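Input: one structure, supplied below.
Here the complex is missing one protein chain, while the rest keep their positions.
And now, subunit A:
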Amino acid sequence: MEIDWITVSAQVVNFLILVWLLKRFLYQPVIHAMDKRENRIRSRMTTAEQRERAANQARQDYERKLADLEQQQASLLAEAEKEARQSRRDMIEQARIDTAEARNQWMQEVKEEKASFIKGVQQQSLFAVESIARRALEDLADEQLEERITHTFIDQLSTLDQGIIDTLSKTRKPATLSSSFELAPDLKNAISRELQTAIGAAVPMTFQRSERLICGIELVCEGHVLSWNLSDYLTDLTSLMEKAFETARSREPEA
């Protein structure tokens, strides 16, 4: 175990040279590269942090905008819903009014149609009744009936109004006696005689046949009319039936 001091000194020098060499070729380049990379990474990190902050800011902005939009949408939706509800109510109300008007109009039309129909029916009924009665009376009219009618008329002459009597007594115009049938001569004489008796003076008379009268006799003189006619009964019947229809119509409940 010897120490060669020359070798020792050489090794010292060698070691110091090695220190310099490694410092020059190893430590400095490696440390420099690491520092450079570290700076680069730090720079990237800083950039990334800035971008992250910007991204976060943008995200917050978008979230806020989104929330505003959602709120606005909800508000618009609620408003639209409210308007739709109101519009629906208005439309329903309008439809109700229109329906009521249409219904009233329809009811009015129905009522008018009904009235028209009833009136038609009434007129047709009257016409039918009258036709039937008129035909029946015409069919029934024979000499006995005519004679009977004539006697009834003569009875009426005996109960003339004073006005008629005065008029007939003063006039010089002939009285016209119309009949629905041909009067037998004795009946004509009986009538003349009875009229003369009732007035107290002879009255010129003309006899004529009238189809207008169904079954009856009519005396016309100076605007005064004295008659007995079955059509009067029919007229009365028609009046009665009209009254009955009016009464029945007024009792109908208002639709």
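The criterion applied here is as follows: contacts are C-beta pairs under 8 Å (C-beta built on N, C-alpha and C of every residue); 3 or more make two chains touch, one makes a residue touch a chain; residues count from 1.
Here is the rule we go by: contacts and distances are computed from a predicted model.
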Worksheet item: What is the missing chain called in its UniProt entry, if the choices are "ATP synthase subunit a", "Acyl carrier protein", "Phosphate-specific transport system accessory protein PhoU" or "Dehydrogenase"?
Response: "ATP synthase subunit a"
Worksheet, complete the sentence: Which of A:14, A:116 or A:169 touches the missing chain? It is A:14
Worksheet entry | Residues of subunit A in contact with the chain not shown | 1-12, 14-23, 25-27, 29-34, 36-37, 40-41
